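Every protein chain except one is present and positioned as in the full complex.
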Amino acid sequence: MNLKAETLSKIDEVITHYPVKRSATLPLLHLIQEDIGHLPADTSEWVAAKLELEPINVLEVITFYPMFRQKPIGRRHIKVCRTLSCALVGGYKTCATFEAEFKTHLGEVSPDGEVTVDFVECLASCGTAPVVLIDDELHEKVDVAKAKQLSDQIKAEAKKR
Amino acid sequence: MFDFYFEIPLVIRLFLQGLAVIMVIFPIAGACSMAERKVAAWIQDRPGPNRAVVPWVAWIPFLGTFLQRLGIFHVMADGGKMLFKEDSLPGHVNKFYFVLAPIVAMIPALTTVVVVPFGAYLDAAGKIIPVGLAPLDVGILAVFAVSSLGVYSMILAGWASNSKYPFLGSVRASAQLISYELSMALSVLPVFLWVNAPGMEATMGFGRVVEFQSQPGFLGGMWFGFLMPLSAFIFFVALFAETNRQPFDTVESESDLVGSFHTEYGAFKWGLFFVAEYSHMIVGSGVFMLLFGGGWNPLPWVPLADLVGWLAQITPLASHPLFVGVLSISIFLGKVLAMIFLFMWVRWTLPRFRYDQVMKIGWQRLLPLSIANLLFYAIAIAFIQK
Amino acid sequence: MAVITVERKPLTFLERTYLPQIAGGLKTTLKHLVAPKKTLEYPEQRPAIPTGYRGVPTLVMDPNGREKCVSCQLCEFVCPPKAIRITPGEIPADQPDRAHVEKGPKAFDIDMLRCIYCGLCQEVCPEEAIFLQNQFSMSGYSREEMVNHKDRLYELGGTLPDAHFKWDKKKAAEEHGNAH
Partner (left out) sequence: MIATAKPDLVTVNIDGKEIAVPKGTNVIEAARLVNVDVPHYCYHPKLTIVGNCRMCLIEMGMPAVDPATKAPIMDPATGKQKINWIPRPQIGCGTNVSPGLHVRTTTPMVKDAREGVMEFLLINHPLDCPICDQAGECKLQEQATGYGRGYSRFIEDKNVKPKRTQLGPRVTLDDERCILCSRCIRFSKEIAKDDVLGFVDRGSYSTLTCFPGKKLENNYSLNTVDICPVGALTSTDFRFKMRVWFLKQTNAIDTESSVGANTVVWSREGTIYRITPRRNDEVNDTWMADSGRVLFKAVQAPDRLSAVKINGTDSAFDIAINAAAELFKANAGAVAVVGSGRSTVEEQFLTKQLATALKASTHLVSRVGEGDKLLVSADRNPNVRGALVTGLISTLPGVKLVDLGAQIDAGKVKVVVTVGEDLAAAGLNAGQLAKISLIVLGTHAKSMDGGAKVVIPTLTAFEKSGTFVNQQFRIQKFLKAVPPMAGATDDLIVLAKLVGAAGGATIPTEVNALWKTIAAAVPALATTTFANLPETGQLLDATPFSALPFVEGETLHYKPAQPVVAAANA
């Protein structure tokens, strides 16, 4: 585990928030993912040692929540809503557009290492469906045209770098 | 022509004649057992035994196959089997009587043949002389006397077997034979009453009976079977019982007595019982044909002499004694074989009587009937021959 | 309960002598004497086996030529005379067409001296792998010969059409199905 000193101190701090150490499992995992971008294979053992648990207990938590990623992702994370409202107004098409634009498949890192497209459950903005979350930024009413526009924007930003 | 034969000493001659009879009876008995199986099969819509074949016969086209299909080689197979299979002697039997029984069975079976004429030839005078080993005057009496000894073999076999089914069978055999012998004897009496007309030399021989049935004229040419149908019928039924044939084979009765008197027997000893049974049938059939079936006369109202006469018009060879002898023996044998077929036919038609039914038929039906029959014919003959 | 007394017609004198009946019987048997034969001459002529005939029990392959028996031993359990003896075994993972079945008989013996052809094995088989087929004559010179081993059972059984393809479906699901 190669964590930043800042993260380590946060971890030590967050453990003190709970009466039993075990309860700090989720915050710890979040902190590690924020730091590294995903949860590497040895996370379970590291966290278990930290919280005096068995590694399998931590692994159970990691595999339960879809938001914990066990594999690295691209620099940008595009999450397309798949739930009913968005699906009805073309969420699937939006998702397919992103996949085609970046020549990638769901859950995989695009060949240029720029993005990972995920088809996720409700992003809680049904009134403006279909919605897409790119990193922490919510985009509403993303039809195919807007999806293309967003893709171009991301590609342009990538080129600048 | 056959004079040389009569020059042979009598003892040897009789021995040769006896041997000849055995040589004929044995194969016929064997053939009968085969025929029995074939007839049984045909009546039951089966082909019957048709597998055994002698190799070089099988090579003959058509005929070989035909003989094989006919099953005649099974006679040889069966006989060979009976001769060569292990002749076991059960441990619990009375050995002496056990071995004696089949021998005792054979003696009356072969002896009775002696007195039965089985053909006729024309002597120099053109008179028809019966052919037989011993044309005894007591004829029918000898047959009755000797053939009823056959039951001793069954009693011996059943008792010596020291086993309950054979014993039961032998008891049945003795009772059955006694019951039917009476009716049988009574049924033939009218025949001899008739043929021994007052003033004639009395005889119980068969020659006279056949001779009587060969007379010209309506009554003369008519066989006793037509003249005395009831007598013939009683004799016929009693014959079935005497030879232990279905429907009177309660003695053997395999469904309730396993195999009865021959349960413990096997191989050749068992075979002897069957040869004896078939000899009984042959002799019985012969007697029936002599008494009621016209003997060697070919047809009712057609005596042998007439037939020979007609044939002699075609070829003089027909009146040769040898030809007449062969012809008469063939006719007689043919009739006997027809009778034997009747035995088999009846066997596969009628179910076996229960033992009590056998006794009832014997004592309560046939015996009164035969007595009444005798009285009727005695009176009738008295009137006719007055 | 009403009792109906059936009046039996008294027999006539002639009937009581049984002679007409005997003559009738003789007539019947005489007819059969000359009637065409109804039997088959067995080794040369073979009977037509009706469908559903219960002959010698055999093991069958599915249309892909894969053995269907998974050695669940239910037939061994149900067999009334205990004629069946199975030694179960695991199918090694390196057999691509059978590995997904996992289990198969290592040995499968049916003692035909014990078998009573009741067909319970066929009835109980959950995989439709054992069938009593047309073969009806079994013979041998020794007791050992009368025990049908697995090879012989498959040789006798051959392949039967099968509409289920249970294990094919299972394999397809394993390869393309709902795997996570």
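Order of writing sets the chain letters: A, B and C. Residues in each chain are counted from 1.
In this text, a contact is a pair of C-beta atoms (placed from the backbone, for glycine too) under 8 Å apart; a residue touches a chain by one contact, two chains touch by 3 or more.
Keep in mind the model is a prediction, meaning the values are calculated, not measured.
**Q** Could you tell me which displayed chains border the chain that was left out of the figure?
**A** Taking every chain of the complex into account, the missing one touches A, C.
**Q** Based on the whole complex, identify which of C:Pro63, C:Pro126, C:Gly140 or C:Gly158 touches the chain you can't see.
**A** Among C:Pro63, C:Pro126, C:Gly140 or C:Gly158, only C:Pro126 touches the chain that is not shown.
**Q** From the list C:Leu19, C:Ala93 or C:Leu113, which touches the chain that is not on show?
**A** In the full complex, the listed residue that touches the missing chain is C:Ala93.
**Q** Among A:Glu6, A:Glu60 or A:Asp135, exactly one should touch the missing chain; which is it?
**A** A:Glu60
**Q** Specify the residue from the set C:Glu102, C:Glu123 or C:Asp151 that touches the hidden chain.
**A** Of the listed residues, the one touching the omitted chain is C:Glu102.
**Q** With the missing chain put back, which residues of chain A would touch it? List them for me.
**A** 41, 44, 54-57, 59-60, 63-64
**Q** What residues on chain C make contact with the chain left out of this view?
**A** 70-74, 76-77, 88-90, 93, 100-103, 126-127, 166, 170, 173-174, 177-180
The working rule: only the chains that are shown with their structure count from here on.
**Q** Which neighbours do chain B and chain C have in common?
**A** Both-contact set = empty.
**Q** If you average the CA coordinates per chain, which chain's centre is most distant from that of chain A?
**A** B
**Q** Roughly how far is chain B from chain C, going centre to centre by Cα mean, in whole Å?
**A** A distance of 52 Å separates the two centres.
**Q** Tell me, which parts of chain B touch chain C in their complex?
**A** So the residues of chain B touching chain C come out as 39, 42-47, 50, 345-346, 348-350.
**Q** Give every residue of chain C touching chain B within the complex, in rising order.
**A** Those in contact with chain B are residues 22, 25-26, 28-30, 32-39, 41.
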